[in-house]
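All protein chains but one are shown at their positions in the complex.
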Amino acid sequence: MNLKISALEYVQEVKTGNISAEDFVAKTIERIQNVDDKLNAFLTVNETSVDQAREIDKKIKSGYKVGDCFGMPISIKDNICIKDSKTTCASKMLENYISPYDATVISKLKQQDAIFVGKVNMDEFAMGLTTEFSAYGPSKNPWNNDYVPGGSSGGSAVSVSAFECVASLGSDTGGSVRNPASFCSTVGYKPTYGLISRYGLISYANSIEQIGPLTRTVKDTAFMLNMIAGLDSNDNTTIDNKNEDYLSGIESGIEGKKIGIIKEMIGEGIDPKILSATKNAISKLENLGAICEEISLDMVKYSVAAYYTITATEAGSNLARFDNLRYGYDFPLEGYEFNSYISKARCNFGPEVTRRLIIGGFVPSTGHAGKYFSKALKVKMKLTKEIDKIFKKFDLLVAPTVPILPFKLGEKIDDPVSLFLVDINTVTANLTGKPSISVPFANSNGLPIGIQLMADSLNDKLLLQAGYALEQTVSLPEVPL
Amino acid sequence: MVTEEEIKKVAKLMRIDIDDYIEYVDKVHAMINYFDILDSAGVEDEEISMPEIPISNLREDKHIPFDQKLIEKLNHYKGTYVRAPKMSS
Partner (left out) sequence: MTMIGLEIHCQLTNLESKLFCSCKANYREFKINENICPVCMGLPGSLPRLNQEAVKKATIIAMALNCTTPEKIAFFRKNYFYPDSPKNFQITQLNIYGDTSVGGAGSIMVGDKKIRITRIQLEEDPGRLIYEGSSSKNQITLVDYNRAGTPLVEIVTEPDFETPKEVRDFLNILSDVLTNLGVANPSLEGAMRADANVSIEGGKKVEIKNIGSFHDLEKATHFEITRQESLHSRDIEIIQETRHWDDKRKITVSSRSKEEELDYRYFLEGDIPWIKMDSAIHTKLQSEMPESISSKKERYVSKYNIPTQVADVLSSDKYYSDLFEASHTESNAKEVANIITTDLMGLVDTREKREASKFTATHLKELADSVQSGKIARNSSKNALHEILKTGKDLSTVVKEMDLGNVSDESELSAIITQVILEESQAVEQAKSNPQTINYLVGKVMQKTKGKADPALTLDLLKKQIGI
């Protein structure tokens, strides 16, 4: 059985009866058992997946209405809640936490008869760029096991890229879906802020993060978006997308579209291979009829500092609830006083999370009033103004997703600022709320390179059309697994 | 300049026991130092705002009990109170 098919191909095959959901899911589970020891993408595997698939086959046979997914195996980043399942955020703090409710995206996919084959690895509480900060060990890049898969949705990207599932849902706060997608050669999507409900996504930086799909093709992403996007009464920050159909018209092309090349994202420090891939992508876009022109977003150079200041502040608050009193891990409270107990319990956070919490206590504090947090917010405001102005003249923006090639495990783990800067091309979309996609574009000595496109708020449909168009211009090698 | 003293204070504020403060001083110092770049952004005049929604978008005032006995899912101790350590007097 061929596992190397896209989501839409899977659905087609099952619909027409060429394959059964049970067979495919069984093969998927087998695949996970074969390769995941090496890759460490999965934290938990759903033992009942094959049984669920069998039920769906029964439904199909008896002519009952089946959801659009037809039993498609999907992996879920372990910061998205599935009812009665462990949700750990790759942290020891939530070692045994079982969520009593489903995230909205999970309910929606359940209704569409998706099968969640497992929860996948991530940087602890989504703070990181390489999955090396997971409390359960890093995931490995399927293209070269000595290299990082990117992060924080590393497990998502690995599981899709290594055919351990057909699609995945991750979360993107500063590039956490796009970055691993680029490093593992999959499509990674961060929607307009508010397009997808965050109810059930364990918050890291709630004012800028979004759940996003990782898939093999751009059409697959549009397919996922159709099922999970839309207004949700459980999330006051969701916006009305008027039930947009993201798949229809996806092949419309980009003739005549104006695309801005963000100069600050191809500047100093960019790997020459990435630069040449970007130039190649630009000429491909021009061949498709787009008009490409260099533009400047001055605030980009402050965007990383602003991003880490804002996210540390929000994380400091969002993670305050983890005091081990209502849920968490086993740690008896007899003999302790309240503050000493929770301070000790919170030692179970990993070192990176602890660092961010320290920063998060520092930067908004009254002692340093106005210096960091307030300035960061103002940078966010100004960057948004700048990009809004650009989008009055341009339809899309282009840049490489990551300015450097995937690097080796352990290479950047001791240098926080150097690690920060891996994000420089992706945080802008989060800070401004604009939708952004990473499309696998090139491969340099076996290391994947992704190209990033951005569109104006709620122009997700156009963005997907552009992503599809770009995707069709290349034919990439298969992952060596 | 981030001192060990400041890290201690903030760790206390954030309720995290840190074994080795020295280890954190360098990395936190490097991170905060990097944030100094914000000083040259020239954004003093920017006003902070957020997206706005009309009051009619807000939730209707209705009592809808949660569909499960939630406390049983979270905590198995002492009847149904959540237990916490004693408070300092």
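The first chain written gets the first letter, and so on, giving A and B; residue counts start at 1 in each chain.
One rule holds for everything that comes next: contacts are C-beta pairs under 8 Å (C-beta built on N, C-alpha and C of every residue); 3 or more make two chains touch, one makes a residue touch a chain.
Just so it is clear, the model here is predicted, and its values are computed rather than measured.
Here the missing chain is touched by one residue of A:D172, A:E314, A:E386 or A:D456, and it is A:E314. From the set A:L201, A:I274 or A:V398, the residue in touch with the chain omitted from the display is A:L201, counting the whole complex. Those residues of chain B that touch the chain absent from the view are 9, 12-13, 15, 47-56, 58-66, 69-71, 74, 78-89.
Considering the complete assembly, chain A touches the hidden chain via residues 79-81, 87, 89, 94, 97, 99-101, 103, 198-203, 206-208, 233-237, 313-314, 316-317, 320-323, 325-327, 333-334, 338-339, 342, 361, 364-367, 373.
As a working rule, only the chains that are shown with their structure count from here on.
Averaging Cα coordinates per chain places chain A and chain B 23 Å apart.
Within the complex formed with chain B, the residues of chain A that make contact are 98, 100, 194, 233, 236-237, 299, 301-302, 304-306, 308-309, 316, 320, 323, 325-327, 333, 336-344, 346-347, 349, 354-355, 357-363, 365, 372, 375-379, 381-382, 416-417, 420. Taken together, the chain B residues at the contact with chain A in this complex read 2, 6-7, 10-19, 24, 27-28, 30-32, 34-35, 37-41, 43-44, 46-49, 51, 53, 57-59, 68, 70, 73-75, 82-88.
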